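As you look at this complex, bear in mind that one protein chain is not there, while each of the others sits in place.
And then subunit A:
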Amino acid sequence: MIMKGGNTSLTVTQALKDLYSLKKPNAVLYKKKNITRPFEDSTSLEFFSKKTDSSLFLFGSHNKKRPNNLIFGRLFDFHVLDMIELGIEKYVSLSDIKASKCPEGTKPMLVFAGEAFDIDNEHKRLKSLLIDFFRGPTVPAVRLAGLEHVLNFTALDGKIFMRSYRCLLKKSGCRTPRIELEEIGPSFDLVLRRTHLASDDLYKLAHRQPKALKPKKKKNISHDAFGTKLGRVHMQKQDLSKLHTRKMKGLRKRRGAVVDGEQGGQEPKVAKVES
C-alpha cells in the first residue's frame, strides 16, 4: 500500500504515483494524507495493513529536515518488521522519459550491483526489502518473449541508484538473444537515511517455514564422497539355487569331478546406479 504523509512535495507525489503504476494490480494508492510518523508510531500503518491485507508499504513525506522522503517497509503478522527511509536526490518521472513503455503487471528482472549490498548489514536488509517489493507474484513458469522489464539497483557510498529499462531481445547467432536496453520508467537517485530493522530473532521467526513446504527427501537415494548417486533396491527373499544366470558350460559339474558351484547371482540388496 502506498500512502502520503502530513506534507508532500510534488516530487514525492509523482514518485508515489510512478511506483504505484509499476506495481499496478497488486498495490493500493491512498489519496488522502495520513498525519503519522511511521518511525515513532506504527499503529495506523498496522491498521491499514489489516484493512487491505497487505504486508508491504511505501510512505512518502516531505519536511524541511527530511526533504522528499520515502519509507519502504514491510510487516509480519500485521506488525512492523523492517522500515528503511530513503531520500530522493534526483528524480526523473515516467512521463519525462519519452519511450514506449512495457505493459503493466510484467514480472520485472531485478539486478543489484555493488559490493555494498553484500557487505553492509543495512544494505543487505534493504536489498531483501527491495526484492520483496518489486519482484511480483511468484510464478512457476515465465514466457520467454515477455521478459521485458528490468530494474537496476546500484549501490555506492551510501547512495542507491535505481533505473528501470525495457529490454529488447535481439537476434544473435545462438539460442540466447542479445539484450539491448532502452530506458523507460522512473529513475531515482536515493540516499539512505534512517532505518528501523527488526531484531534477529524476530527476523528468524518471520522466516520460519511450515514443514509442508520443506522439500521432501527421497528415500533410498544417497550420494557418496565422489558425488556418485547411489540407490537401494529392496528385494524379497530369493532362492539362490533357483536363480537363472548365465550358464557357463565350462563351470558345469562333470560326472565324477567335483567343481565349485556356479557363481551366485547379484547381491540382493544393493545395486549401484550411476548417474
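Just so it is clear, a residue touches a chain if its C-beta (ideal position, glycine included) is under 8 Å from a C-beta of that chain, and two chains touch if they have at least 3 such contacts; residues count from 1.
Everything that follows uses one rule, which is that contacts and distances are computed from a predicted model.
Participant: Tell me the UniProt protein name of the chain this structure doesn't show, selecting from "Geranylgeranyl diphosphate reductase, chloroplastic", "glutathione transferase", "Ribonuclease P protein subunit p30" or "Ribosome biogenesis regulatory protein".
Facilitator: Checked against "Geranylgeranyl diphosphate reductase, chloroplastic", "glutathione transferase", "Ribonuclease P protein subunit p30" or "Ribosome biogenesis regulatory protein": the hidden chain maps to "Ribosome biogenesis regulatory protein".
Participant: Of the residues listed, A:21, A:93 or A:154, which one is in contact with the missing chain?
Facilitator: Considering all chains, including the one not shown, the answer is A:154.
Participant: Determine which one of A:98, A:208, A:242 or A:255 touches the chain that has been left out.
Facilitator: Final answer for the missing-chain contact: A:208.
Participant: Thinking of the whole complex, not just what is shown, which of A:25, A:173 or A:250 touches the missing chain?
Facilitator: A:173
Participant: Tell me, which residues in subunit A touch the chain that this view leaves out?
Facilitator: So the residues of subunit A touching the unseen chain are 55, 74-78, 81, 107-115, 117-118, 127-128, 131-132, 135, 138-145, 147, 150, 152, 154, 156-157, 161, 163, 165, 167, 169, 172-181, 183, 187, 203, 205-210.
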